[in-house]
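The complex appears here without one of its protein chains, the remainder shown in place.
Read from first to last, the chains carry the letters A, B and C; within each, the first residue is number 1.
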Amino acid sequence: MIIVMKAGATKHEKDEVVERVKELGYKPHVIHGTTRDVIGAVGDERKKLVLQQLESMSGVESVVPILKPYKLASKEVKKEKSIIRITDDVAVGGRQVCVIAGPCAVESEKQIMEAAEAVRKAGAHMLRGGAYKPRTSPYSFQGMKEKGLKLLAKAGKMTGLPIVTEVVNPETAELVAEYADVLQIGTRNSQNFELLKKIGKLKKPVLLKRGMSMTIQELLMSAEYIMSEGNQRVILCERGIRTFETATRNTLDLSAIPVVRNETHLPIAVDPSHGTGHLKYVAPMAYAAVAAGADALIIEVHPDPEHATSDGPQSQTPAVFAETMAKLRLFAEAAGRTL
Amino acid sequence: MIIVMKAGATKHEKDEVVERVKELGYKPHVIHGTTRDVIGAVGDERKKLVLQQLESMSGVESVVPILKPYKLASKEVKKEKSIIRITDDVAVGGRQVCVIAGPCAVESEKQIMEAAEAVRKAGAHMLRGGAYKPRTSPYSFQGMKEKGLKLLAKAGKMTGLPIVTEVVNPETAELVAEYADVLQIGTRNSQNFELLKKIGKLKKPVLLKRGMSMTIQELLMSAEYIMSEGNQRVILCERGIRTFETATRNTLDLSAIPVVRNETHLPIAVDPSHGTGHLKYVAPMAYAAVAAGADALIIEVHPDPEHATSDGPQSQTPAVFAETMAKLRLFAEAAGRTL
Amino acid sequence: MIIVMKAGATKHEKDEVVERVKELGYKPHVIHGTTRDVIGAVGDERKKLVLQQLESMSGVESVVPILKPYKLASKEVKKEKSIIRITDDVAVGGRQVCVIAGPCAVESEKQIMEAAEAVRKAGAHMLRGGAYKPRTSPYSFQGMKEKGLKLLAKAGKMTGLPIVTEVVNPETAELVAEYADVLQIGTRNSQNFELLKKIGKLKKPVLLKRGMSMTIQELLMSAEYIMSEGNQRVILCERGIRTFETATRNTLDLSAIPVVRNETHLPIAVDPSHGTGHLKYVAPMAYAAVAAGADALIIEVHPDPEHATSDGPQSQTPAVFAETMAKLRLFAEAAGRTL
Partner (left out) sequence: MIIVMKAGATKHEKDEVVERVKELGYKPHVIHGTTRDVIGAVGDERKKLVLQQLESMSGVESVVPILKPYKLASKEVKKEKSIIRITDDVAVGGRQVCVIAGPCAVESEKQIMEAAEAVRKAGAHMLRGGAYKPRTSPYSFQGMKEKGLKLLAKAGKMTGLPIVTEVVNPETAELVAEYADVLQIGTRNSQNFELLKKIGKLKKPVLLKRGMSMTIQELLMSAEYIMSEGNQRVILCERGIRTFETATRNTLDLSAIPVVRNETHLPIAVDPSHGTGHLKYVAPMAYAAVAAGADALIIEVHPDPEHATSDGPQSQTPAVFAETMAKLRLFAEAAGRTL
């Protein structure tokens, strides 16, 4: 931490800050500047975030953190990139770009079976589908719940695809974990810390979506919640942030890919469907994500988008998805990867 | 809903849309424009949000909603402003501006007792304090939990102040409700729909904070979740939104006050402490909130901010709070209200 | 400046940075941390922003500025608040809250005369009106130009009100300065540095609007452009920033008032008309601005809003404005000021 003193801070005020820094277990280090002094506090600031409280002291202008607040997610702890193995055949973070596809929500046996079969045929590696749906409106379809989980599992078994589905409540987390291969934490629950702690105690890989207004650093802190409970198998997922632009549903922040690569050993997935909200923008952004280095993609595919109960406007048909996959292969190769 | 057709949409495409509109139970109404046609779908669109899915249809450019998606929170259902009664003496939404004050977190018996006594003395109407703390870092203090609830209850009893405290998990909601007079939903849980549904089933008033990147319409939809489960006693709370500005911790959106007043019968509180994140900005923004018409304020007060476990830099001391209250009285009067 | 080295930076890399810091005229000061070193560079960093370039050096993680980049606008240079005198009777920054009112654009002699008379009668201190209109669309009304200036001057003379009008081009700046008492820089020109330099050479007070996505620090840097050319009479103006919220045209950031008060000696005005974009929100936000400590308000008033060529939906009628002024007086008094 660097504590910046006010221009006119008195000697007494500086002494008090130095004293308090020592009291908190850090080694103070004063630099006398031309207009103001700064005090470095040497020590691992992560376990003692209380240092920020020095901002309340008389004569202090601001407190500037130097270290990143995450540890288990950082490259300092683990240098080489993590490969999250899902099954014997499927992993995220390796040379292969992993494609997760399927409908927004499980709506019926017919729908999920058709979707599963279609995405498998086109080359997807995992099947997605929501059984518990966090919807902005209480009047919208809230998912088929356990019945949906059973249908998903059936579709997964039929196609041999591992399944990815969302957990929305600590109370039902274990139930979901019985059926799912990967537990998804949605954007609205990305700082639902009680849910993160619960998931951290389960033994299933996690797909952790970035919150709508979450910095990448905060995303890593949410990963840290899961990891500090014992579950190291976290896949981060960029899905668009909220900005002033309305041409797209969210603003897909693809620069999160190289930033994440620089900051952590965890792999990163991209969701171009929620990230753009419009079918016609999904494929180009999927290509771009792979070119920027994404480890996985999660794409909404529905056998009949105009009758979908949710997210129809951004869902690909099986035919469009097959076409997207064909082009994706070319971009994966250009990136030195396989699909 | 207004369905905007593409400029070159064919007659067949238009017919299909008209057919689908009827199928969904709406009455279609076509307007032939100079460059494109638009189709109005007459009917209550709130219960059938699927209409949005028409955007997937061939020839459709966009689907524009006309009605607001909330119902119970709307003025159409209830014209007069709601007054949320907390105890015989305290209510939110009436002529009196209600001030809720206290520390960010309950830290010890001494701390909460001192804080409670100080805010009561200065004229606060309710006591706040967190027993369960949702913190960005898993390494930060997570609250005293049930022990904290007991201390809060004790401090409330001693001072006669009703208490406001946060609920973070459906699993502990009932426990919190045993001790609290008002249940707070924090900004990070503002779209934790499972928690909202649970709270909707309890019989306690709710202070619902706006999410960091939540539109006011979405805030009302979260209120709608609580209300549609049977609990109508919701107090909305503006606490700052996330923007590019870094001089303040968040950007306190005071225009939310007149917007909320225009859209709903529910009362609105303002949290200038989290909204600004710096002690020196809290008082001016509290005055501004009252001038703009806020029904309540929630202000962080700590007997010793520089030793606080959280939010020290934005906490007022008892002396500063007393001063703030004195000035607030003048602004409340100018606004035709009492304090 | 604080230069943060990477965790594994070599001795050679650190030496190179220290060398470069000296070369640039600063005194280096190394702090050895537990996981990484930081190097303080002591000296006035404002005139040598090149220090930021050290981020390109091998082994450097980031460069963190400590000093604020503005000088003339800072309180270090001038402690007491500036009062910008416009005429013998009118000043901004003193005890009196100054109200600037009038139509968005000058449309006709009749319109501007009626508007001027109405706002004077209600107690406004200055008359606003645009003769050069920066409009998003080239097909919108672009203003009456010099003819508009003449009408404004006539209206000002008739009512005795000083006039405030916008400058949009260095080429016409002097012409505008012949007619105007205060030169306005609009939000879209807030970083049109050529225009700022030009205005800095003229001898008229300036109302400098904050850009739509400008931090307060950048606003002060734009003021610094004007001041460093010799013109110290700058009034800052908060007019709403661009965020994700769509209920209002912009998000009026009233916390800018105490932040500006804390950072600079320059006075601050607030524009609740552009800040909200809707008539019904203008008055409450005007009250809030005064409560938060604004030195001036700029409010759109039009004798016939529904026939206005621009900004009709946010313009007050003379009757509404008179009512707003009456209430504003109460809030100004509560704030210890006059109106």
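Convention: a contact is a pair of C-beta atoms (placed from the backbone, for glycine too) under 8 Å apart; a residue touches a chain by one contact, two chains touch by 3 or more.
Predicted, not measured: the structure shown is a model, and the values here were computed from it.
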item: Residue among C:Ala7, C:Ile83, C:Met212 or C:Ala322 touching the omitted chain; value: C:Met212
item: Residues of chain C in contact with the chain not shown; value: 20, 46-47, 49-50, 52-57, 69, 71, 134-140, 168-171, 188-189, 191-195, 197, 211-213, 218, 221, 224-225, 228-229, 242, 278-279, 305-309, 312-313, 315
item: Hidden partner chain, residues of chain A it touches; value: 213, 215-217, 241, 243-248, 251-259, 262-263, 275-276, 280-281, 284-285, 287-293, 327, 330-331, 333-335
item: Hidden partner chain, residues of chain B it touches; value: 2, 4, 7, 29, 31-36, 38, 40, 42-44, 64, 66-67, 76, 242-244, 246
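Simple rule for what comes next: only the chains that are shown with their structure count from here on.
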item: Superposition rotation for chain A onto chain C, Cα-based, multiple of 5°; value: 180
item: Interface composition of copies chain B and chain C: same or different, split at half; value: same
item: Centre distance in Å when chain A and chain C are each reduced to the mean of their C-alpha atoms; value: 38
item: Gap in Å, rounded to a whole number, between the CA centres of chain C and chain B; value: 31
item: For chain B, residues that touch 2 or more chains besides their own; value: 213
